[in-house]
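Moving on to chain A:
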Amino acid sequence: MSAPGPILDVANIEVIYNRTVQVLRGLSLAVPRGQVVALLGSNGAGKSTTLKAVSRLLEIEDGALTGGAIRFDGQDVAAFAPHALVRRGLFHVMEGRRIFEDLSVEENLTAATFARPGGRPSRGFALVYEYFPRLFERRSGLAGYLSGGEQQMLAIGRALIAEPQLILLDEPSLGLSPILVEEIFSIIARINREQGTAMLLVEQNAAVAFAVSHYAYIMETGKIVIDGPVERLMHDADVREFYLGLGAAGQGRSFRDVKHYKRRKRWLS
Partner candidate 1 sequence: INDGIADYVKIVNEAGGIQGRKVRYIPEDTGYKVDQSVAVFNKITGSNPVSFYYSDSTGFAKTINPELNRKNSMIMAGASFASELNNPKAYPNQFVAGPDYSEMIGVLLEYIAKTQPGARLALVNSDTEFGRDPVAATEAMAAKLKLPIAVKIVTPPTSVDVSTEVLKLRRANPDFTLFHGYILAPLPEFMSQAKQLGLKTKFMGTFWSMDNSIWARVGEPADGFMGVMPYRYYYDEAPDAPMLQKIRAMRPEYQSTAYMQGFLTAMLFCESAKRALAAGQELTAPNLKAALNTLKDFDTGGIIGVPITLSGNTIPVGRVYRYDAAAKRMIGEGDWIRLGKDAG
Partner candidate 2 sequence: MRIGALKTSYAADHALFDTPVQRAWLGLGAALLLAFPFVADDYWLYLACLVAIHVIATTGLNILTGFTGLVSLGHAAFMGVGAYTAALMEIRLGAPFLLNLLGGGLMAAGVGVLVGLPSLRVKGLYLAIATIAASFILHFVFQNWSTVTGGIAGLSVPPARILGIELARPAALYWVILPLAGLSVLAAANLFRTRIGRAFIAIRDRDISAEILGIPLLRYKLMSFGLSAFYAGLAGGLFAYFFRSITPESFPLVYSIFFLAAVIVGGMGTILGGILGAAFMTMVPEVLKLGVGLASPWLPNAVAILSPVRTVVFGLLIIGFLIFEPHGLAEIWRRIRRFFHLWPFRT
Partner candidate 3 sequence: MEGFDPLFFAEVTLAGLGSGALLALTGLAFVLIYKATRVVNLAIGEMLMVGAYLFFAFAAGLGLPAWGAIPLALAGGGLLGAAIERAIIRPMLGESPIAIFMVTIGLGSVLVGLVEIVWSPNPTQLPDFIGAAPVFLGEAYVSRKIAVGFAVACLVIAGFLLAFRTWRGGVALRATAADQAAAYSCGIDVPAVFCAAWALAGVAAAAAGILVGAVGGISPTMGVFGLSALVVVIVGGLDSVAGALVGGLVVGLLEAWSGTFLGGEYKIVATFSLLLAVLVVRPYGLFGTAEIERL
């Protein structure tokens, strides 16, 4: 690799929707090459918005980047159209899977071949089917009728076709059964390890996210509030309480015991 810097560098960005609602306020983060970085935060904090800003899909939703800079592989993403970014190796797996429901599984993968500059993935679809044998079984069925987990596999499979340098993954565990969460995350870890693909992972399930990530950021209302290597964050008391649901002593806390009046997060006050 030529450039030594991080594959993705987000500096102080601000995002406004519909010219009225400011969602990001000076957010910065970086993804080193070949690493998995987790981005956590409560609902509506702006995690998905951050990813959309990076992949430039923001404009479609009437959002605009009003400040800061985003550099992918050393170049400002503002210089590229969304599809051009994809062809340069930045793939965004969107929230809610967003597979093409009335295309077959294989056609969904074909659609992703547009992400390859030459049009053909170097190993065809073999790589995808190797990671997700289940997709191979259902390759000619309509994607709309896949189960949630299979759809998520397909969404990640599309990313693999592109052979990207960086994958933005938005809540891959959303609505998946525990076993599938495990499976998907194992594969995510495997892809990162075997292909050397860097990932920026947005996740609600902090526990599994920590399991695959090297570094994590936690954001609230549009900015980063804590960040650090996963090892360190896992021992932060607030993170343990609010993201992992662990009591001070480390044991799990039952939902039945949740008080009506709870301690609020320190960084909000």
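Note that contacts are C-beta pairs under 8 Å (C-beta built on N, C-alpha and C of every residue); 3 or more make two chains touch, one makes a residue touch a chain; residues count from 1.
Candidate selection criterion: all candidates are chains of the complex that A comes from, given by their letters.
Owing to the predicted nature of the structure, the values given are computational and were not obtained by experimental measurement.
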item	value
Touching candidate for chain A, same complex, options 1, 2 or 3	3
Partner candidate 3, residues of chain A touching it in the complex	55, 57, 60-62, 81-83, 86-87, 91-94, 98-103, 107-108, 110-116, 119, 142, 144-145, 158, 162
